[in-house]
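Structure incoming, see below.
Here the complex is missing one protein chain, while the rest keep their positions.
Chain lettering (A and B) follows the sequence in which the chains are written, and residue indices restart at 1 in each chain.
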Amino acid sequence: MDLKIRKHAETYIIDVNGEMDLYNSYKLKELVMKMLEKKVEQFVINMENVDYIDSSGIGALIYICSTIKKMNLKLIISNIHGSVKKVIELTKLMGYFPIAGTVEEAIQKIATP
Amino acid sequence: MSQDIKELVINENHPLFDRTGMFYKEFPSDFRQIRYFTLLIVQKAPPEIKEINLLEQQISEIIKNAVKHGNLNNPEKKIRVWYSFSTAHAHLLVEDEGEGFQGIEEWNSFNRKRQEAFQAQDFEDLGNYVSYRTTRSDEHDGGNAMFAAVEYWNDGVVFNNKHNAVAVGKTFPQRRLGLEIS
Partner (left out) sequence: MPDFILYVINNSLWAKGLAALVLLVYLQRLATKPDVPVLSQFRSMAFVLLLTDLALLFLPTYSVFPILQGFGLLFFYHRVLAVYSADGKLPAWFWVLSVPVLVVTVLTPILGWPWFVGFLGPVVLLGMWFAFSQKLYAISEFNTEGAGVIQASRRNLIQGMILLHGTALILVPWGGYLNPFVQMVLFPLVDLVHTWTLSFWERFADAQKNRHLTTLEKNLGSLFEFMVAIGNAISEKLEMDKVMDFVVKSAVKATNADGGAIFLLDEFEDVLRVKAVEGDFPPPYQVPPKVKLKIASLTEYFQSTPIPLDKTIVGECAMTRKSIFIHDTRDDARMSQNAQLDQIYIASIILTPLLQGNKVFGVLAVVSRRGNYLFNADHYSQIQTFADYTSLTINSLFTYLELLEKQEMEREVGIAAEIQGQLLPSKLPQVSSISLAAYSLPAKGVSGDYYDVINIRRGQILLAVCDVAGKGIPASLVMVMIRTIIHLVAHQPGMTVGRILDVVNWGIAGKVSLDRFATLALLSYDFASKRLEYSNAAHHPLLIFRAADKSFETLDTEGIPIGLEKKTKYNQINTVLQPADIVVLYTDGIIEAMNDQGSQYTLEALQKVILAHHEFPPEKLKRAIIEDMNGFVGKAKQHDDQTFLLMKVDG
């Protein structure tokens, strides 16, 4: 799995590429924590190129989500599809995660208070 | 629209523990090879039931639990796996050499509360139940594998009396081949 960061105005978009599994999900966690230390306040996690996620990956997303919520910052997860979507549905977390269909939608949602 | 609240069952005599006709493999509890073992098992499944990689992912969670929590990642310990697949069913049985999953009842009541929060669409409350953690969980454990498992394995998630073997099954809906127009 590899992670790329890009910026759109004040929003940082993390493009996740590959599989989020028990061996590498911690990398996303670590990255977001680092970005929080650098005072990033608006996050979009783009799952367009993620086609596999397991409980560790979901756990990482949960951790990131709750940390950001506690700090009153903004996060949206976008482009969930295929089996990733199915797993999140099975875990009944579709309502829990802040979700958008595309990165553009996510950016818009973050912009509107 | 209340659904049945799924739970973990303890019943050694459950039909899911019947091993006739199943393939068998055993593996050393090497954490690094969890996905590899999973691949070896799931390659026997017909493509129709794989749902891209959902079947593989669900199986990998069970293997991981047995390797990591059951056998504590000790490669000297084995996990024993029975498995069989058809276009309509998936059946898996995994046994480890550990002490067994201790908190089955606690888990069930935790899950019940989680389900209630979900049904009430109370996402604030749901936030308290997104991850089930015990003293043996570490930061890499998501704590959510079993929530998906009880939903996915619709024939049941059943433990033996010692709680160190779990049997799961899934029945897949069959597609009709199209309507005949007379």
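Methods note: a contact is a pair of C-beta atoms (placed from the backbone, for glycine too) under 8 Å apart; a residue touches a chain by one contact, two chains touch by 3 or more.
Computed from a prediction, not measured in an experiment: that's the story for all the values here.
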Touch with the omitted chain, as defined above, among B:Q33, B:N74, B:N108 or B:S137: B:Q33
Residue numbers in chain B that touch the chain omitted from display: 20-21, 23, 30, 32-33, 35-36, 39-40, 42-44, 47
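The rule we apply is simple: only the chains that are shown with their structure count from here on.
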Rounded Å distance between chain A and chain B, as computed from the means of their C-alpha atoms: 25
Residues of chain B that touch chain A when the two form their complex: 32, 34-35, 51-54, 57, 60-61, 64, 114-115, 118, 121, 123, 126-127, 130-131, 139-145, 147-148, 151-152
Residue numbers on chain A that touch chain B, as the complex places them: 21-23, 25-26, 51-60, 62, 66, 69, 82-83, 86-87, 90-93, 95-96
